[in-house]
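Here the complex is missing a single protein chain, while all its other protein chains stay put.
Per-chain residue numbering starts at 1, and chain names A and B are given in the order in which the chains are listed.
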Amino acid sequence: MSILVRDPGLETTVQDTGRFGHYAIGFPPSGALDSFAYHVGNALVGNAPGAAGLEAVYLGPTLEFTTDTVIAVTGADIPATLDGEAIPLWESVAVRAGQTLAFGQLTGGARPYVAIAGGIDVPTVYGSRSTYTLVGMGGFGGRGLAEGDELVPGEDAVAPRAGRRLADDDVPTYPEIAELRLLVGLHSYRLTPDSLERFTDTAWKVTPDANRVGYRYRGAELEFVPREQPFGAGSDPANVTDCGYPVGSVQVPGGVEPIVLLQDAVTGGGYATLGTVVSVDRDRLAQTKTGDRTRFVSVDLDEALTIRRDRAAQLDRIRTALS
Amino acid sequence: MAHTITAKTPGVFYRKPSPDAEPYVADGATVAEGDVIGLIEVMKTFREVKADAAGTVATWHVADEDEVSIGQELVELDT
Partner (left out) sequence: MAVETGEAGIRYDHGGDEFVYAEVSTAMSLPAHFTALAITRRLAQEAIAGVEEICPSNASYMVRVDPDRIHPRDLVRELRRIESEVGDAASADPSFTIATRIVDVPIMLNDPWTHEVLMKFRDRHQDPEGTDLDYGARINGYDTTEAFIDALAGSPYLVTMMGFVPGLPWCFQLVPRERQVEVPKYVRPRTETPERAFGFGGAFAVIYPVKGAGGYQLFGSAPAPIFDAAQEQPDFAENDSVVFFRHGDVINFRRVDEAGYDEVREQVAAKRWRYRTAPVEFSPSRFLADPDGTNAAMLEALYS
């Protein structure tokens, strides 16, 4: 009973909801970058929430199933086929032993997710099956999948069934310019008011340096307020005394290329952060790709919490509808 | 007949394996299916771009070190 990796794609990793409780010793959470696509995938195939699935980027993997199962492809807009026959996205599909799942050229978004009935059986490391490639821990051997790997389905199936389909209204669309809502703050006072305005006025372009660690953008230059640097920070105006970085926080080393830190990022350091992308919008960010445009929209804490509650209610409704 | 090779991932396109090296394929050169015609750098990894048809290199639609998007036309072959 296994799933054979015929072609791993660009970087396909095993991910779950993430590894929590170890941030203070330097473990970022890892886990699926687009948590909506990941959670809906599990709901579609009838898995318990938190079952491990596959996250790919730009190129989907080619997988051969040696056992009958149920799968669902969610996330990016990408043609998916079983033995060459197109299968729908955002819908659970029966797979017979011997069939091969393959992907065509992505047309929207960036990251396809593959949920498999039962999840994927890899050891839990520090409480999670998520892959953290930087130190080679978690997931499948601490690394992205490689040709010839054999994945074993897990035991997180609750009610596997083909033919469950996400309502059209709930299927996300990926606009030309992604809008990421963020709370300005933390060390935003280090930037000139002009620069802070420029940050939210600019349609930033995603650079090729965009992965699970973080996304780097180009599009404008930002300036720091001149000051005598405090003891311990170091002499660069972009530096502060080293501190913790929230997941989703935005830093601007050198003032030229803002970086949004993601689920595999460093947990702390000495760059001034100007704000934090709200947690729900990391899903949107995960579906942007190199060359795409992104705009940052300032929200306050109450709006951020409303966005979070709305998303939780939507997922509850989807899970109920699909169960 | 013409055939166009497109980018499968976004990233930075390179015609040469390293800055000082000769291009993988010269203008007017003949390539076989599966020959490497360039590299795309994305997420700090380099991925080979291979010809998905045989032919001679006719027109480049991108320059060395251009940023490319998924599906962007890279080079046209006379087949």
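Keep in mind that, in the parts below, a residue touches a chain if its C-beta (ideal position, glycine included) is under 8 Å from a C-beta of that chain, and two chains touch if they have at least 3 such contacts.
Bear in mind the structure is a predicted one, so any value in this text is a computation, not a measurement.
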{"item": "Displayed chains contacting the withheld chain", "value": "A"}
{"item": "Residue, one of A:Val171, A:Leu301 or A:Ala321, that touches the chain absent here", "value": "A:Leu301"}
{"item": "Of A:Ala32, A:Ile87, A:Leu191 or A:Val278, the residue in touch with the unshown chain", "value": "A:Val278"}
{"item": "Residue among A:Leu134, A:Ala162, A:Ala220 or A:Leu315 that touches the chain left out of view", "value": "A:Leu134"}
{"item": "Residue touching the undisplayed chain, where the options are A:Ser2, A:Thr81, A:Gln105 or A:Thr267", "value": "A:Thr267"}
{"item": "Residue numbers in subunit A that touch the chain omitted from display", "value": "20-27, 126, 134-137, 142, 182-183, 185-186, 225-236, 239-244, 246-249, 253-254, 266-270, 273, 276-279, 301, 304-305, 307-308, 312"}
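The rule we apply is simple: only the chains that are shown with their structure count from here on.
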{"item": "Residue ranges of subunit B in contact with subunit A within the complex", "value": "6, 8-12, 41-45, 47, 67-71"}
{"item": "Touch list for subunit A against partner subunit B, complex", "value": "10-11, 57-59, 105-107, 208-211, 289-291"}
